[in-house]
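One protein chain is absent from this view; the other protein chains keep their places.
Chains here go by letter, A, B and C, matching the order in which they are written, and residues are numbered from 1 within each.
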Amino acid sequence: MPAKIKVLVWHECRHEKKNKAVQEIYPEGIHKVIAAGLEQLGGFEVRTATLDDPEQGITPEVLQWADVVTWWGHMAHADVLDEKVAMVRKAVLEGMGLLVLHSGHYSKIFKALMGTTCSLRWREMGERERVWVCEPGHPIAEGIGDCIELPNSEMYGEPFGIPTPEKQVFISWYQGGDVFRSGCCYERGHGRIFYFSPGHETYPIYYHPQIRRVISNACKWAARRVNIPDTCPNAKTPHEAVPPQKLDLSYMKP
Amino acid sequence: MPAKIKVLVWHECRHEKKNKAVQEIYPEGIHKVIAAGLEQLGGFEVRTATLDDPEQGITPEVLQWADVVTWWGHMAHADVLDEKVAMVRKAVLEGMGLLVLHSGHYSKIFKALMGTTCSLRWREMGERERVWVCEPGHPIAEGIGDCIELPNSEMYGEPFGIPTPEKQVFISWYQGGDVFRSGCCYERGHGRIFYFSPGHETYPIYYHPQIRRVISNACKWAARRVNIPDTCPNAKTPHEAVPPQKLDLSYMKP
Amino acid sequence: MPAKIKVLVWHECRHEKKNKAVQEIYPEGIHKVIAAGLEQLGGFEVRTATLDDPEQGITPEVLQWADVVTWWGHMAHADVLDEKVAMVRKAVLEGMGLLVLHSGHYSKIFKALMGTTCSLRWREMGERERVWVCEPGHPIAEGIGDCIELPNSEMYGEPFGIPTPEKQVFISWYQGGDVFRSGCCYERGHGRIFYFSPGHETYPIYYHPQIRRVISNACKWAARRVNIPDTCPNAKTPHEAVPPQKLDLSYMKP
Partner (left out) sequence: MPAKIKVLVWHECRHEKKNKAVQEIYPEGIHKVIAAGLEQLGGFEVRTATLDDPEQGITPEVLQWADVVTWWGHMAHADVLDEKVAMVRKAVLEGMGLLVLHSGHYSKIFKALMGTTCSLRWREMGERERVWVCEPGHPIAEGIGDCIELPNSEMYGEPFGIPTPEKQVFISWYQGGDVFRSGCCYERGHGRIFYFSPGHETYPIYYHPQIRRVISNACKWAARRVNIPDTCPNAKTPHEAVPPQKLDLSYMKP
């Protein structure tokens, strides 16, 4: 039996403290429901952490433990300490997987890894979303069928300010007339990154069996389990002999 | 006649103040030689700026003026103010072109746009480098022929910690036995980015006619001349009617 | 003034001969309307050719003349001679641009260049299509705004059996609930390829001003004007001395 994949479900968990509508859907927080989904499908060892935990839930130990981190944030992106972002970024570039969920498109960590604005168009009317599979053979789409139908969702629309995805697994349709690249794969450094847009705090999207399947699949895909520290070595001794060189200035002046 | 392309040649220009060997090759600074190359080939309006200029040579005015910025830095990457990096990054994402040259691989601006370590292996023995053209039909390779032979160069070797290039225009061979992805194209936001590795401060590489041709070609390629400010709008009014929605909680509980 | 871009508008032109509904929309054939669009916007020298022309409209002379070919086909893909496909493919790989339109997704030439099935889901109900711009800074999207609204269109839906596009310029929304990667950029060999899905024979889509703009933009984008014949040369004389080698068999046997 392969070793269980270690997933840290990180969650901002601020809406839950202020907003009744959110509390009714996610009484213990979105992170608990994401974690429950992974445990339901099996093959994972799951921990959760939130912004208001000690050290914002991000420690060297937990990043060393984790094969994959899932990241949900929205109203408090700015409160995440830059040093914590740097720690997660370093872990990803060394080989850890990262799932960025929904409003996490505007998290410091996603913007830092993408290098772009990560902006989009949005609308909150609870309209219908249909998440279409573009790559039925991709491991993240395994078992999903043609599409996922979400009765209520926040609209995220194009243009989405991201680098061209390396693989486009999902594209979403919205009732109000919009489309969105809702499932995007990247590799950065030695780590794998998956952005997945469904998951608004006032809709029970993380209870949806197909959404749970996508998140579970994506954690498996992102768990590369390599750890390659960054170096920029002086490769002093060449593999081939380099005899003493004469500086050629002949082309310097016409 | 098409309007001239406006290029800001930005240069750290610190080695030139301290190092005799550099002064002999670039007595007025690398930026002056890069600028001279562009003017020699024609079609450009060129300005230069350096780190020790007022405002580090980076102002809203000059970034609005420039179609393309070329960037050389090495020993003083850390001295570039974060606010200046943010200004250049914003300009690139809005449509300005950027050429990152040689040791600029470790500049704040390149790392910010790539999201990765941008680390590499290196060696300074003045060995021979041969820059091979992988994409002979690409505008950046126009007029270059099969390869560029540099009698003396600093070795930059793989692995290079970058996202997979969108187009690999050049790959370099080194006498000491190494290879390097020396010419890499990206689009980030609405701007185009070209990384080009040849150009060490103690070799007269920026006088080389083929290197000048590459830099000129790359400035033309990167000059998209669009300016699209970042927005993340609430698209309140949908294109299609969205009737009042009922919140479906049916899939919330098993 | 830059030289006009030479475009060959190639069209199957069989529906027009059999189907009244098509004749009413395109009495002289789709090719004449595409050509008129290019001439209206200016900057092009346009020729048209059809499947039933002598030599199927594909000759060495016209391919040498053309900077770009646009390709529309549907019911008679199989009638296009393999030798004609090979000629067009060769021209593209040597640097000619190619626009593949609508049902051309199943043309021999598109499948030959993509290497994949190019299959999709489809439905003909005349439903509404909205073509969203994903890359507002891309030259093919210039002047298009946020989206193009087509009152009637044939639905093309995901999954679309193509290689991951190098740049995703458009994604379409359909009234019936589907999405489609409707504007896809590729480079193959030295040529540029753009697939653009809107354009069914029973709807007046090629009269639409924004569709005309896209086709005009795409012809400009695809017109690279390079011509690099295929070779696979024996590079007998190395750039670096290779002394006589001894065959090392030491690792052959354990």
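Basically, a residue touches a chain if its C-beta (ideal position, glycine included) is under 8 Å from a C-beta of that chain, and two chains touch if they have at least 3 such contacts.
Predicted, not measured: the structure shown is a model, and the values here were computed from it.
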item: Hidden-chain contact residue, picked from the options C:Ala49, C:Met114 or C:Cys147; value: C:Met114
item: Touching residue (missing chain; options C:Arg130, C:His208 or C:Arg224); value: C:His208
item: Residue numbers in chain C that touch the chain omitted from display; value: 25, 89, 93, 106, 112-117, 119-123, 125-128, 151-152, 155, 157, 161, 163-164, 166, 174-178, 186-189, 203-204, 207-209, 230-236, 238-240, 242, 245, 247-249, 251-253
item: In chain B, positions touching the absent partner; value: 130, 132-136, 157-160, 164-168, 171-174, 177-179, 181
item: Where the missing chain touches chain A, by residue; value: 2, 95, 130, 135-137, 139, 142, 147, 149, 166-167, 175, 187, 189-191, 224, 226, 228, 239-240
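Heads up, the rule we're going with is that only the chains that are shown with their structure count from here on.
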item: Mean-CA-position distance for chain B and chain A (Å); value: 27
item: Chain B and chain C, separation of their C-alpha mean positions in angstrom; value: 31
item: Of all residues in chain B, the ones touching two or more other chains; value: 166, 175, 187, 189, 239-240
